[in-house]
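Here the structure is laid out as structure tokens; the discussion comes afterwards.
All protein chains but one are shown at their positions in the complex.
And then chain A:
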């Protein structure tokens, strides 16, 4: 059934295109990757504008900052490949944890793949220092560590750096909705708090 529908649909489309429309080259006169250099101040401005909290820290301060953000008694969940230096004492490592264990963590601490200054976006690509997608989804607090060399200026720069074969999550501020009278309200299903730790270069 499905295979015959496949041929049917393809035949229909070919018949619809009998006029053989001629299309010119796509004009890519917008700012391509590599046009601008990344500006950390722009990134911070955009992150704060969408209600993320930003901290400038040294690598040695990551663990203590994350532990503090997890709140009293809250465990810090970390992916298996997180740099040892960043791990808070007593951190809970995701080795295939069940969803309820993940959800009960006080915070999740991860690295990132790329950040886009112009849009205030962090992209996770599920590398070992970022972990499975579920671990940054269920806890209410996400603490994300960025190295300055991971920050790019624009969306085309980020697309050029990312590998589409990896599962990608683009994050711009905490979970939000515009569904009530089209005003942005933070805090629906994803983490309600996004903290970005930018490492000193």
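By definition in this document, a residue touches a chain if its C-beta (ideal position, glycine included) is under 8 Å from a C-beta of that chain, and two chains touch if they have at least 3 such contacts; residues count from 1.
Please note the rule applied: contacts and distances are computed from a predicted model.
Note on the omitted subunit: UniProt lists it as "L-lactate dehydrogenase complex protein LldF", one of the names in "VWA domain containing CoxE-like protein", "ABC transporter permease", "L-lactate dehydrogenase complex protein LldF" or "Adenosylcobinamide kinase".
Residue-level contact of chain A with the missing chain is found at 1-3, 5-6, 8-17, 19, 21-31, 33, 46, 50, 96, 99-100, 103, 116, 118-121, 126, 132-134, 137, 155-156, 159-160, 164-191.
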